[in-house]
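Excluded from the complex is one protein chain; the other protein chains are retained at their positions.
Moving on to chain A:
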């Protein structure tokens, strides 16, 4: 809040306006002269005309003063019939309703054309009905669940195939080795008896026990 808020030449019904034309338009900035002031007064009168009971507001009723280099100035809307200034609340509502038109006339926005003491309604954030993150979460969640199910089922199926496999050459110890073979998902080649790489020269059923 600037210090100049305390300085009110025309009482409580006056408003200070501040423009930042160079910030908004850069090289395309126009100079602020009396013609631009005239346009401003016209926009304010236009806004007041939209208020019920104020349809007869003229441009000459809007007074602008104390224009600085900034560019900033004070304005107030008078009612010559009753010789007083219009209440601030009315002016405030009028300006708020037509803010976009006023901004558009000067190629500015709420931040570069400031009406001090008239807070602009900030644009509400676009909230989709379902937050985006839940959608993405749902997709990834489903993929992971499906992958887990597939892995578990394939593990069970592989184990069942192992146990149903060739039972003639296997004894119980080899069966245990087979289940371990599959379990970690890491193949254990040297003991893969399913592949049928049994070297009969080394070991057969009978020779497990040393013959007498």
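In the analysis below, a residue touches a chain if its C-beta (ideal position, glycine included) is under 8 Å from a C-beta of that chain, and two chains touch if they have at least 3 such contacts; residues count from 1.
Methods note: contacts and distances are computed from a predicted model.
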Quiz item: Between "AP-3 complex subunit delta", "Sorting nexin-30", "Transporter" or "Nuclear pore complex protein Nup85", which matches the UniProt record of the unshown chain?
Solution: "Transporter"
Quiz prompt | Selected residue (touches chain absent from view) among A:65, A:97 or A:145 | solution = A:145
Self-check item: Contacting the left-out chain in the complete assembly, out of A:34, A:83 or A:121
Solution: A:121
Practice problem: Would you mind spotting which of A:53, A:69, A:83 or A:129 touches the chain that isn't drawn? | Solution: A:69
Exercise. Determine and list the chain A residues touching the chain excluded from the picture.
Key: 2-4, 18-23, 68-72, 119-122, 124-125, 132-134, 136-137, 140-141, 144-145, 147-148, 151-152, 155, 159, 173, 176-177, 180-181, 183-188, 190-191
